[in-house]
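For this view, one protein chain was removed and the others were kept in their places.
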Amino acid sequence: MEKRYQYAGSDLAGEDKSMLSSPFLGSDRSALLVSALFVFSLLSLPKYNLSGVIAFGAFPLFLMSAAKLPAGKIIKRLLRISPFILFMAAGNLFLDRTPMWFLSWFTVTGGMMTATVIFAKTIISLAGMLSVTLCIPFYRICRALEAFHLPEVLVTQLMLLNRYRSVLQEEALSIQKARDLRSFGNRGKELFRTASLIGSLLLRTTKRAERLYRSMIARGFQGRMRVCPADSMTSADWRVVGLWSLLFLALRIIF
Amino acid sequence: MISIEGLSFSWPDGTKAIDDISLAIAKGSPLGIVGANGAGKSTLVNHLNGYYLPQKGTISIGGIRVNKKNLDQIHRTIGLLFQNPDDQLFTARLYDDIAFGPENLGLKADEVTVLVEKTLRELNLWELRNKPPAHLSQGQKRFAAFASILVMNPDVIVMDEPTADLDPKNRRQLINLVNGLRKTKITVSHDLDFVWDTCERVCIMQRGRITADGPAKEILSNRELLEANSLELPLRLQR
Amino acid sequence: MISIEGLSFSWPDGTKAIDDISLAIAKGSPLGIVGANGAGKSTLVNHLNGYYLPQKGTISIGGIRVNKKNLDQIHRTIGLLFQNPDDQLFTARLYDDIAFGPENLGLKADEVTVLVEKTLRELNLWELRNKPPAHLSQGQKRFAAFASILVMNPDVIVMDEPTADLDPKNRRQLINLVNGLRKTKITVSHDLDFVWDTCERVCIMQRGRITADGPAKEILSNRELLEANSLELPLRLQR
Partner (left out) sequence: MHMADALLSPMVGGAFWAVSGLLIGYSAKKVSREADASKTPLMGVLGAFVFAAQMINFTIPGTASSGHLGGGLLLTVLLGPYRAFITLASVLIVQCLFFADGGLLALGCNIFNLAFFPAFIAFPFIYRVIAGNSASPRHVAAGSMTAAIAALLMGAFSVVLETVLSGITELPFGTFILFMLPIHLAIGIAEGLATWAVLLFVLKTEPALLNRQPASSRPHFILAIFTVATLIAGGGLSWLASSRPDGLEWSIANVTGKGAVSGVPPNAGTSLSGIIGSLSVLVAAGGIGLVLGKKRPEQKNL
């Protein structure tokens, strides 16, 4: 777990040098809407419909090849699929043994089908969402969310959270390493001694928030960080959203 | 410009960090504050912008009392460079960070653009404008924090250990930059050579009190005085 | 004692912080590593104790390879002072922080008591022993972090910017202390005068590579070489 969130700030959240999704997904706003529509239509597929689920893989695949996304990063993330899902899929495998079709010597059970569908849905829905968020720098996502009338408290919160995540994670990593340098075997890594380490980090965090606040109001801060006013949806945005929804609907009807 | 009168401050655990300090700082004369570790220097300068409020005594800046009511005005007058630049940069792009202050001051968009570009170029940060502050090196971060203050054009600039972690070349550039600013400047530093190069007046602090106050060159070449206060001659005067 | 061979390291964002470095450090000969901000010095020394593991190349310390399996042994051999002391202190009382290492080493309680008291007194921290490290001044924190390493009595001591935030007297004391230690010592610092006083050998780093390596006095008095690497002569040699 400790490595999971470590370098995320730099390696997954889209950078400015990464491409705009625009030619295919319109603005950031429509891109977010399209990905929500995608996930929703994918997950509405019934539990035996494997071919439909696979067909929806077209969306992430198209984005990855068209926008030249780093597929390696997406795959690496997908490899960390939660064991919870695997467990649930395995549950279906064992519980539903009704035979569905026979391939000469091999019997395909209902459980095999539904387990595969669960697995494939997970992979494809996550790949679809990641290939959208990978195109857009985080602050632009925040702006887009603002355009959807998310409460400004939450938008400011997201921006600050993202800014300080990597800083604090690096500090947490250092402080944990400092402990490990002076611990041997499990001596020194006990919960109660570690709690003081988390506590110190917490103190630094709150102190930092205070100084940050000073530095923000010194520059005219009044409760929210508005760098650029967000626009609302344009008709071009709606066209893109409409087009993709038609496509998703077509996939749903064909398969 | 700044007047401190009978200021005292104790931490909740009883440590007396500032002990009855009175000090007047004239407009335009750069002041250095030096002294041993734990002398109370940071605690003192953090009082100037209201980060801590006086427990006893008063502070006023350009005629305005530092208290809870006036904080807004105080923050506009004084720019404080924190010891840790990560405490000062909070947006996703360096550019946005520098533009944050002027925008909130209500400047027009094109004025902001001109001002921000000028400041960034002045500090060699223009190329880095699209980088997230978290991806800058320590020295670049310090310059960026400095830019975020400079761009607000405050009357008073206060710097707490501005040269820590700077390489010699960046340190030299900071000296030139600070000397080019026509403002009231207060520097807290253990780098006595930096103080020698940038300040006209020096105060020495010890255990929460000011134990010496005078022209920089005079104080900083007085070996006995310095050594009595846990200090040494600037390195250039040593051989 | 320490040998680094063909070491390279890149950050996930592509920044190449260390670029094919090979270096052998003999027992007992103090080494200084200097260079511009962002040259890769911290990244390099953080490899020595396994904080980062080599992406390419190998490191061995006293014959032991630095890898995941040997970390416990490596940590026993090498003591690293981080660039930021806040990252090194984490208990509710300074005393506990200094006792943390020896306790985990399995020393007996009365041995720990004696050792901790000796170390705290040596670094003028005895009076502060009951304070939480978070409530120390910056320079006090740095000495405390140094104490937490010294008390473990490692064979190799690595210090990243040990003099930042130290007052001149404490800096002088550190020089004497470091010079009195019979250990393999590696110092990363922008304080070239400190390097001059404590190191016999100096390496200059630039953009992840070692661009010069030789006797300290020789390298640190070579103005052209230093200026080509964003450095300056030590202040004592200026004018």
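To keep things simple, chains are lettered A, B and C as they appear, and every chain counts its residues starting from 1.
Everything below uses one rule, namely that a contact is a pair of C-beta atoms (placed from the backbone, for glycine too) under 8 Å apart; a residue touches a chain by one contact, two chains touch by 3 or more.
If you're wondering where the values come from, they're calculated on a predicted model, not measured in any experiment.
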{"item": "Contact with the hidden chain (one of A:L25, A:I118 or A:A147)", "value": "A:I118"}
{"item": "Positions on chain C contacted by the hidden chain, ascending", "value": "92, 132, 134-135"}
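The rule we apply is simple: only the chains that are shown with their structure count from here on.
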{"item": "Of all other chains, the one whose Cα centre sits farthest from chain B", "value": "A"}
{"item": "Centre-of-Cα separation between chain C and chain B, whole angstrom", "value": "28"}
{"item": "Two or more partner chains touched - positions in chain B", "value": "135"}
{"item": "Chain A, residues touching no fewer than two other chains", "value": "10"}
{"item": "In the complex, chain C residues that touch chain A", "value": "11-13, 49, 51, 71-72, 75-76, 79-80, 82, 84, 86-92, 96, 100-101, 103-106, 133-134, 148, 152"}
{"item": "Chain C partner contacts - residues on chain A that touch it in the complex", "value": "7, 10-11, 171, 174-175, 177-185, 187-188, 193, 196-197, 199-201, 203-204, 207"}
{"item": "Residues of chain C that touch chain B when the two form their complex", "value": "13, 35-38, 83, 131, 135-140, 143, 161, 164-172, 190, 192-193, 226, 230-232, 234-236, 238-239"}
